[in-house]
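The full complex has more chains than appear here; those shown keep their coordinates.
Naming follows writing order (A and B), and every chain is counted from residue 1.
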Amino acid sequence: MKVIADVCIVPIGVGVSVSKEVAVCERILRETGLKTQLHAYGTNIEGEWDEVFAAVKKCHETLHALGVERVSSSIRVGSRTDKPQTIEDKIRKVQERL
Amino acid sequence: MKVIADVCIVPIGVGVSVSKEVAVCERILRETGLKTQLHAYGTNIEGEWDEVFAAVKKCHETLHALGVERVSSSIRVGSRTDKPQTIEDKIRKVQERL
């Protein structure tokens, strides 16, 4: 099952600045080979359900291995059977109507 | 990796009332044997990462098999390494301070 997800991973207990931990996760997501797109409050990810959630799990596990004691993520995930759709499709469909 | 998650599954394209589809998902989540707690805007789920996300995946797949063409879920998921924590622990910790 193909999905488009949006993931915001928040490390808790490492202080106010979390860009180092977010960058660790961003690298993990990119190394999966899944299509990703970083934005200011998360990352779009496109791929098979299992691969997408394995990638997010690896982010949690890696942060914990680096000493982050608590991680809280907010995820949106969408699947559809009527037609295939990519990250670019979704953005273009809206922009064409603006 | 043990997690506490909160999942809100929204079927799209089936009309305004979605309680039938939400109940299908609620049954799937309960049949997993994972600890769950329904609330007005989602369901708390406690268990191993892989089992929790396999359950949510099964909800998407089942709704699609029933003819729902599009499903969009909003998920919060938290993991921590400092101590084990249950759904009841989280609620009690806050209530003790009220």
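We adopt the following convention: contacts are C-beta pairs under 8 Å (C-beta built on N, C-alpha and C of every residue); 3 or more make two chains touch, one makes a residue touch a chain.
Just so you know, these numbers come straight off a predicted model, no measurement behind them.
Whole-complex copy count, one sequence throughout, 2 copies displayed: 4.
The rule we apply is simple: only the chains that are shown with their structure count from here on.
Averaging C-alpha coordinates per chain places the centre of chain A 19 Å away from that of chain B.
Across the complex, chain B meets chain A through its residues 1, 3, 49-50, 53, 57, 60-61, 64, 69-82.
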